[in-house]
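A single structure is presented below for examination.
Here the complex is missing one protein chain, while the rest keep their positions.
Chain naming follows the written order as A, B and C, and within any one chain the residues start at number 1.
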Amino acid sequence: MTNLKIVLSVLVLFNVFSLSAQTRKEINIPNIPGYQTLKCDFQMHSIFSDGEVWPTVRVQEAWREGLDVIAITDPIGYHPHNKDVNEDNNRSYEIARPLAEQTGIILIRGAELYRQMPPGHLLLLFIKNANLLRRENWGEFCEEVKDQGAFLFLSNSAEQTSSSWFPEQIRLLDNSILKGVEVYKHDRYFPVAGNMANEKNLTILAGSDIKGPSGLEFPEGHRPITLVFATGRSESAVKEALLKQRTAIYFGDTLIGNEKFIVPVFKNSIEIVNNNIILEDQGVKQIRINNKSDIPFYLHRRQPSVGFSCPEDIVLKPHSTTAVELYGLSGELNQVPVLKLFYIVKNILTMKGKELSVDLGIPNE
Amino acid sequence: MTNLKIVLSVLVLFNVFSLSAQTRKEINIPNIPGYQTLKCDFQMHSIFSDGEVWPTVRVQEAWREGLDVIAITDPIGYHPHNKDVNEDNNRSYEIARPLAEQTGIILIRGAELYRQMPPGHLLLLFIKNANLLRRENWGEFCEEVKDQGAFLFLSNSAEQTSSSWFPEQIRLLDNSILKGVEVYKHDRYFPVAGNMANEKNLTILAGSDIKGPSGLEFPEGHRPITLVFATGRSESAVKEALLKQRTAIYFGDTLIGNEKFIVPVFKNSIEIVNNNIILEDQGVKQIRINNKSDIPFYLHRRQPSVGFSCPEDIVLKPHSTTAVELYGLSGELNQVPVLKLFYIVKNILTMKGKELSVDLGIPNE
Amino acid sequence: MTNLKIVLSVLVLFNVFSLSAQTRKEINIPNIPGYQTLKCDFQMHSIFSDGEVWPTVRVQEAWREGLDVIAITDPIGYHPHNKDVNEDNNRSYEIARPLAEQTGIILIRGAELYRQMPPGHLLLLFIKNANLLRRENWGEFCEEVKDQGAFLFLSNSAEQTSSSWFPEQIRLLDNSILKGVEVYKHDRYFPVAGNMANEKNLTILAGSDIKGPSGLEFPEGHRPITLVFATGRSESAVKEALLKQRTAIYFGDTLIGNEKFIVPVFKNSIEIVNNNIILEDQGVKQIRINNKSDIPFYLHRRQPSVGFSCPEDIVLKPHSTTAVELYGLSGELNQVPVLKLFYIVKNILTMKGKELSVDLGIPNE
Partner (left out) sequence: MTNLKIVLSVLVLFNVFSLSAQTRKEINIPNIPGYQTLKCDFQMHSIFSDGEVWPTVRVQEAWREGLDVIAITDPIGYHPHNKDVNEDNNRSYEIARPLAEQTGIILIRGAELYRQMPPGHLLLLFIKNANLLRRENWGEFCEEVKDQGAFLFLSNSAEQTSSSWFPEQIRLLDNSILKGVEVYKHDRYFPVAGNMANEKNLTILAGSDIKGPSGLEFPEGHRPITLVFATGRSESAVKEALLKQRTAIYFGDTLIGNEKFIVPVFKNSIEIVNNNIILEDQGVKQIRINNKSDIPFYLHRRQPSVGFSCPEDIVLKPHSTTAVELYGLSGELNQVPVLKLFYIVKNILTMKGKELSVDLGIPNE
């Protein structure tokens, strides 16, 4: 009659995330002059709130999906699994951190706070201790946010979009506590939030807000991403960039941000190959535009070029080359050293929600 | 100064698995005469052992991936998350069950037991109470297995493959406790286990043994599946089929099982379209074979046909039609009513591990 | 010193279309009661007019792409390759026919006639001799069309869409020469043509009008297709169906046709799996809808159901199962034997260009 001994030693291996069997799909969005373009997701949950995965899964998913930076933002005090799971709000970070270090993912300590409107749901990054943020008293909470040096931004929901600024939010702004707004959450775009950010010079962010495995929530396409233009690949560089509004958001095929950043993202994404033919009257000059990024660009001509015609619409598919034909309409063309084309990019929006204007100059020699 | 009230009511919705945004990809493997072909996974873990997902995730994944039946088999007494998660072995079933009912997934109450070799790891299905199986005394454990009417089968590992039957295993067999063996686990095939099952007339099974999200563990292709040939779509029909060895296993492109089941699976997967041409000496008759299943079939000619030639190798891609040309080599062909072709299917194996022989008869009129 | 002898014998093989290395991708659109649903393309060119491929290529492409019936419709008298290629309008059919017979593709002898508007471009099917249709005199041409028993239909172009019936076209109608109109050509939909067909009870058709290889002209998605609801798989059955207006057209994800045909196509494409739960007040009943066809269906609720709510929009992806949840809102529901849902299918249009209304009845037991 044998005793029931449980074999544990060999099993430890089973639980290790075997990176060697995994591949990471990089997100191809180029760096811009002076900055690295980090791909970040600043809103997601784990089993320690209403999420459905162990914290390390968030790191594995981030690694596979090509992210550089994540924050697990389990809501403080909201814990539907509390019958079965410990209610310590620091655990998700503590558990995920070793795998983040091993895989090179920058893990930001974060949290969420579910408040009634106003001020509504709040997201916190770069905190030091999530449990200390669990305060009944709002003033004490604000003090604690300041003490921890946290970056606080508004999460978004239906109520927030229908309105403008609330006094409570203004007070957070005046006290230098509120520093950003989430313009895209999970599968919803909040244009009002973009206007609010633009008006008050706040940082814009996007978050997946995933509860289940990311592959179940985004079975096709990528999750919403915050692009952070950072001086380096470190937590402090990410914080500095967030505090200086050096972000853009990327969801579906849409990119939204300040022109300082989205123009160079577009320009560095494409390469124009010129075929050495001089465009002359009645002649044809073909150029090739190679889009090296993951983002398709939908160009629409916003005004005619001088002396030649060009297509009304151009689609630059990702990782593809598109041929663009220019037809000469003027006898003076062969003296024009640079042919200028004037387009908007329909799926890149500025902070004011307008389609980005881009000018392309083609050497004519 | 406002008090910090947490808004809970609206949030409940967030945690609901919104099936309306989800699609299920059916696994196309046909039914066979008298039986439905149920697609099952009988080995997986949740957060309540060394798994990394909340139990409901297992149901969501099963629904999306086209499975009909699953069992969450958290190992009894092995609980690396016990610092944070409740150690009750009945919880995973209790938590997952409502979603299983809602989505029509048949959820079998299961468990695993990590025992040293021999007898090694054991898997249990159709149990009544997992916590009662946590016994120090082996005899008591066996009694409890019998009392609960459980279906017990051997999980597989490196040690087991190198060996034959152990006395402890034989004893389980003699006591009618051991009823099956796992022939494929996660990403490993154990041919020895197939032989053991064949020798003792045991049920063969396959299991994914997933700990993390299934999409992270099987980013390409399908997880290993047990096909159960059941008289209906119910837990009792699944149990009856398992007790009568009506299973096959399906991993990668490989199908393994008793010829009683795998021959009709193959025959019902394909449809031969005949073009009404009579094959004559020196003539050509083209047939089309349409493979309606998800499994490609790699056919290799095992002996020549009489009076005509046919291709040495035929690949029947899934969801595609393949043209096969027969060339007449005999003057008596136009009197042959049925042309017979003799092939093996290289990726279908019998219980003895041999490639399945199939004969195709083509009407010649 | 050796003489330069060209080795020809072994080379003949090189030119044979090796079907054994090819697979055919069936187009999954179901048959309807009483009729087979044949997939047809009635407009395409070869090297013998302004096309860019040898006639046999059209058969190979049709075979691979799952078509059942094609017509090569080289325009009579238009031959830009005449410096290099023979100008015989019967050659494309003669050359393609043996491969069509070998592969089971039904090859209809066809032609096109480029006429100025009115009456504009004309397409001809089931002709006997294309060269005899090359007449300078219009009256003689019409006689010849009648003599050959041809099925003549209007090809479409920008000019035709902007207008209504021309006297010349009316005359063709009155003389029972004009029998159909092309409602979709290559990549353009002509809604006016649909109205014209509806008004005069004409057959509707779609054509790819491919000149180059079909894979270059339709690198993504399928070419436009005419669905013919035929009593069998033969040229005469196709002709009979065309003469009796038993067609529908299928381009992109859109299906257009008479409700007599498109309703059963839709109904036979989907299978509703009912989960045996009786819907009661405040209860939930989930059904699964399995779409077995290649066409996604975009359903939109056109009126509320009585006693329960159902989703406003349902997307039935091809070869996928979608879950649909019904919520009980009335105490009398458990006495309702069939739950009725009222939708339109946004991508199926009737002959009048309206979105198809469909009613779904779900047994409630």
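As a convention for this text, a contact is a pair of C-beta atoms (placed from the backbone, for glycine too) under 8 Å apart; a residue touches a chain by one contact, two chains touch by 3 or more.
Keep in mind that what you see is a predicted model, and the values were worked out from it rather than measured.
In the entire assembly, the chain absent from the figure touches the shown chains A, C. Touching the missing chain, out of C:47, C:124 or C:241, is residue C:47.
Within the set C:149, C:191 or C:212, the residue that contacts the chain not displayed is C:212. Although one chain is hidden here, its contacts on chain C can still be listed: residues 1-8, 11-12, 14-15, 17, 22-23, 47-48, 50-54, 56-57, 60-61, 64, 77-78, 80-81, 83-86, 88, 91, 95, 113-116, 135-139, 141, 168, 211-213, 215-216, 219. Although one chain is not drawn, its touching partners on chain A can still be listed: residues 19-20, 22-26, 63, 66, 102-104, 273, 275, 284, 286, 288, 290, 311, 314, 317, 319-325.
The rule is short, and it goes like this: only the chains that are shown with their structure count from here on.
Traced through touching neighbours, the fewest hops from chain A to chain C number 2. The distance from the centre of chain A to the centre of chain C, with each centre set as the mean of the Cα atoms, comes to 43 Å. With touch defined as above, chain C holds no residue shared between interfaces to two or more other chains.
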